[in-house]
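Note that one protein chain is taken out, while the other chains of the complex remain in position.
For clarity, chains are labelled A and B in written order, and residue numbers in each chain start from 1.
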Amino acid sequence: MRIFLRRLKKTNKISFISFWIIVFLYLLAIFADFVSPYPYDLQHRDYPMAPPTKIHFFDKEGKFHLRPFVYKTELVNVAFNEYREDYSKIYPIKLFVKGKKRKILGIFETDRYLFGVEGEGKIFLFGTDIHGRDIFSRILYGARISLSIGIIGVSISFFLGLLIGGISGYFGGKVDAFLMRIVEIFMMFPSFYLMLALRAAFPINLSSIQVYLLIVVILSLIGWASLARIIRGMVLSIKEEEYVQAARALGIPTYRIVLKHVIPNTFSYTITALTLSVPGYILGESALSLLGLGIQEPYPSWGNMLSVCIGNLRVLTNAPWMLIPGFFIFLTIICFNFLGDGIRDIFDPKKW
Amino acid sequence: MEILWKIENLKKIYEVKSEFTKKKVVAIDGVSFEIYKGETFGIIGESGSGKTTLGKTIIRLIEPTEGKIFFRNTDISEMKETHLRPLRKKFQIIFQDPYKSLNPRINALRTVMEGMDEKLKMKEKREKAEYLLSLVGIKKERINNFPHQFSGGERQRIAIARALSTDPEFIVCDEPTSNLDLSIQAQILNLFLELREKLNLTYLFITHDIKVMKYISDRVGVMYKGKIVEIGKTEKVINSPSHPYTEKLISSELKIHQIP
Partner (left out) sequence: MNILEIKNLEVSVKTIDGNVKILRDVNLSIGENEVVGLVGESGCGKTMTARSIMKLLPENTKIDKGEIFLQGEDIVKKDEREMRKIRGGKISMIFQEPSSYLNPVFTVGSQIEEAVKGIRDKRERRERVYKILEEVGLDRSIYFRYPHQLSGGMQQRVMIGMALVNNPSLLIADEPTTALDITTAHMIIELLKKLMNSHRVSILFITHDISLSVYFSHRIAVMYGGKIVEISHSSEIFKNPLHPYTERLIACLPERYRKGEKIKAIEGEVPDFKSLPPGCPFNPRCPYKMKICEEREPEERKVGKSIVRCFKYGNTVEN
């Protein structure tokens, strides 16, 4: 891992940075219970569509406070969604504030969160949604869905693609012909309609966890086919490489030739393809959620958080902060793309 | 002289399938010859004559369509791969392009160790690989380098060391110097001769270069369109060719590469 990072840093600066951004996002997702100031489903009834809370260093009299603070806000005009700050009292932002008990990762119990405001004051870093739920907290919880769906989905389709593509390419003949026809059936459908059709085959009222699993499976069923096809092509050509022939001439058993000479030489492509396909899964989940077929409220995913904004002009004009999950999707996708580029460079032995 | 290889009426026919047609391409068209122990038998021919296919078919890297291949009186032409595997250690191959014949992800030392006898201990394998690499002229401090860190000539040396790792008695050399520079070709040719003396090897030396052929091989077969059209002692074939094709080949060669 350390060698990997050193090489990444050397060959491609941008992907090195992207790597750390991705790691950071995943850490946020894992420790959402600790980092987020509020639970994802806590509705602040007095604060629907509140804008991001302003963080101050200077109070009304111009006095400087080392510890940043917020003012309590109040909804003054429902029609125009106007909030006003109440300057009478300051609420300092504190680290490790006390709150309701939560379980981190379902293991450790804690009643302290990373940061927050005590008392009447509220802190909404990215504002709130229609129901007054803190968008920042929901993004962190939503990251769990959106980020893990990519990794798990990719693992499944990688496994299927490598297995089926590898078998098809190395053994050839009838096995190859049969498997490739199956692949073609999967590739024949436009992937978005296939996704909808597969989703439609299951009942609508599933629990969130069931939906989650279903989405992962659907997405990886769509993803593996093209990967298998490409791996088959690579195996076909690598099989004819002279170093594979040399290995055969040395009398090395077939399984070892496949494991040592054929498969590793597909990695430069497959690893890159995988990294580059993670965004596809994130987008796929978003698309399903956007249509209301994905993760169900109140549980957040980046996709279903965005879906509220669609077709709702009031949201777009009065509460643009509700589009922030879109920015996170964008950030993640672009980072994965850069990382994919970097990994391709790394897996080229000529750059070692 | 002891006969090491006896090839009888060897044929290799490829079927080229397309949607509507089945075409047959004859790569080797009924070839018979013998290779004696300790000699260097040359195969000369132009591109597309089937010389590389012949070299690979003899050691069963390509399956023959017809004919018999005797190695030390054992017919290996129809032997099953599992039975053939232990025999494979006795005959090795060196390819033309050292940039393609080494796995880019495996370093020099492990490349050479890979095919060694399973019974050997790790330490013995390592020592043997180090010895072989030093034999072909790769310095000890560089044995952990990957193929791309070596020049073409050095890679060919590593490929030679790999071929030697199974203690073979016979090596197919498939144009091993034609991708190398002249000064490097000279080094590698010297190495081939040196190893033949030291390890008592027999070579099947495939080339399109008559000058190299004349320098290295004892007997030569001239290949043309899948057939061996002429076979004999190298000097005799070069000085008094009997087949018109050989004659044309040699006269072209002598015209543009006069020996001063």
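Throughout what follows, a residue touches a chain if its C-beta (ideal position, glycine included) is under 8 Å from a C-beta of that chain, and two chains touch if they have at least 3 such contacts.
A quick note: this is a predicted structure, and the numbers were derived from the prediction, not measured.
**Student:** Name every shown chain in contact with the chain that has been left out of the document.
**Tutor:** Looking at the entire complex, the absent chain's contacts are B.
**Student:** For the chain that's not shown, point to the residue among B:T57, B:Q92 or B:Q185 touching it.
**Tutor:** Of all options in B:T57, B:Q92 or B:Q185, contact with the hidden chain holds for B:Q185.
**Student:** Touching the absent chain: which residues on chain B qualify?
**Tutor:** Touching the missing chain: residues 46-47, 151-154, 181-187, 189-190, 193, 208, 210-212, 214-216, 218, 234, 248-249, 252-253, 255-260.
The rule is simple: only the chains that are shown with their structure count from here on.
**Student:** So, what's the distance in Å between the C-alpha centres of chain B and chain A?
**Tutor:** Distance between chain centres: 54 Å.
**Student:** Which residues of chain B touch chain A in their complex?
**Tutor:** 56, 59, 61, 84-89, 91-93, 95, 97, 100-106, 114-115, 146-148, 159, 162, 165-166
**Student:** Within their complex, state which residues of chain A touch chain B.
**Tutor:** 241-243, 245-253, 260-261, 264-265, 349-350, 352
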